[in-house]
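Rest of the complex left out; these chains stay put.
Labels run A and B following the written order; every chain starts at residue 1.
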Amino acid sequence: MTSRDDAVIDDTITSLVIANRILAREDIVDDFGHVSVRNPLNPERYFLSRSRSPGVVTRGDIMEFTLDGEQVTSDPRRPYAERHIHGAIYKDRADVNAVTHHHARSVLPFTVVDVSLRPMFHMASVIGATIETWDSQDEFGDTNMLVDRMDMGHSLARTLGPNRVALLRGHGCVCVAESLKAVVMISIGLKDNASLIQQTRQFGEVRYLSDGEIAMASKMLLSEMPLARAWDNWVARAGFSGL
Amino acid sequence: MTSRDDAVIDDTITSLVIANRILAREDIVDDFGHVSVRNPLNPERYFLSRSRSPGVVTRGDIMEFTLDGEQVTSDPRRPYAERHIHGAIYKDRADVNAVTHHHARSVLPFTVVDVSLRPMFHMASVIGATIETWDSQDEFGDTNMLVDRMDMGHSLARTLGPNRVALLRGHGCVCVAESLKAVVMISIGLKDNASLIQQTRQFGEVRYLSDGEIAMASKMLLSEMPLARAWDNWVARAGFSGL
């Protein structure tokens, strides 16, 4: 690798550590969620922490994997059993460079009832108009609920389809995007939208955004300036300074 | 400018920075809300941060604008696209010297359902008896949901009318007042009242304050002593000391 390549990888790992901490601070991930990023120099590889809670992840915890979930470097510590969620999505979605898997509490009710999570306010437009639910029972029957094999990952990726979010029944969700900043925005927007639909439904039917509004607002929010402004704020809230 | 004028502007900018931080601490603004103040020496101008989240705004971020949204000083950094909300309201409401635009989560349900946000307790009387909702669809059809042109700002200002608060469908709200302290109190009162109406509606119909109570309680709360007492507390909660 050139020294420029080294710098690219170094920046990628720094951003991934920060994304872990942001997601913990914003109550997106708990003890068991995770976030990954595709290697910007080699699309057949991705970076992900070893088996550790995102709120305490540091640079030394980041591992590199092939898309089949094989660890590239030698490190005796355990990886996440659910890393196959990430690998399968990177295989099936060339447009995706960052993935979160989490159990944000406001989202969980929507995994077990038939109520639409479609965006009801502009900042949630980034989650997209369509969100499907994957049920592990359909193909795999009773399991320990983990997506810990490649075939389960691909099954989930099929339910995800071309969308930005998919729900896992009785478990949580996955969010995908072109970049770490975008996948964090989508994860937070999903959490907030879920909470708002809960609040609004007690009053009656929710008026969701139109298809045109979702397309135009999400395009604007996922552009460079809004992502940079929000990232700057999340970084400060997560307690980092001088970055 | 005289040195006394310098001190007035200096104090105004300090107060605006503090208001940004208070609104972030009190969960009124998120990554994308903002607060402005009219130039006390030139009513055709207002101050507003550059495009930055309120929680991290500092003195160096404050810009000055004409009411048409033209930047007065040279600064290559980007302003908020939605600054026209502020300019249009200052143009149309000579009595208004401070404006917030935000998406406090408890308020959002009221932007998409037909339930009154009228005050139900004395501290919320400051939001006023009447709150209308502006829907960008009515005049502008599908948009990216931002109020980023002067004609949209004036359209919103017409919906605001003579009131202190207006809602934006699927987006958020604007709050206006004679001073920064007052607009912060109104913003917090609105957030709390929205949350309380949500809590109360599950029990049945809400008994709102009477017109007389709203008028008398809001006049009392928006007077010098209550505003000073509350500001003193918000400043402490936002982590400032020795101000």
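One rule holds for everything that comes next: a residue touches a chain if its C-beta (ideal position, glycine included) is under 8 Å from a C-beta of that chain, and two chains touch if they have at least 3 such contacts.
Note that this is a predicted model, so its numbers are computed, not measured.
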{"item": "Assembly copy number, counted for this structure file with 2 shown", "value": "4"}
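The rule is short, and it goes like this: only the chains that are shown with their structure count from here on.
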{"item": "Subunit A-subunit B separation of Cα centroids, rounded to whole Å", "value": "33"}
{"item": "Contacting residues of subunit A [partner subunit B, same complex]", "value": "120-123, 125, 192, 195-196, 199-200, 202-207, 209-210, 212-213, 216-217, 219-220, 225-226, 229-230, 232-234, 236-237"}
{"item": "Subunit A-touching residues of subunit B, taken from the complex the two chains share", "value": "30-32, 51-53, 55-56, 78, 103, 105-106, 108-109, 111-113, 115, 137, 141-146, 169-172, 198, 201-202"}
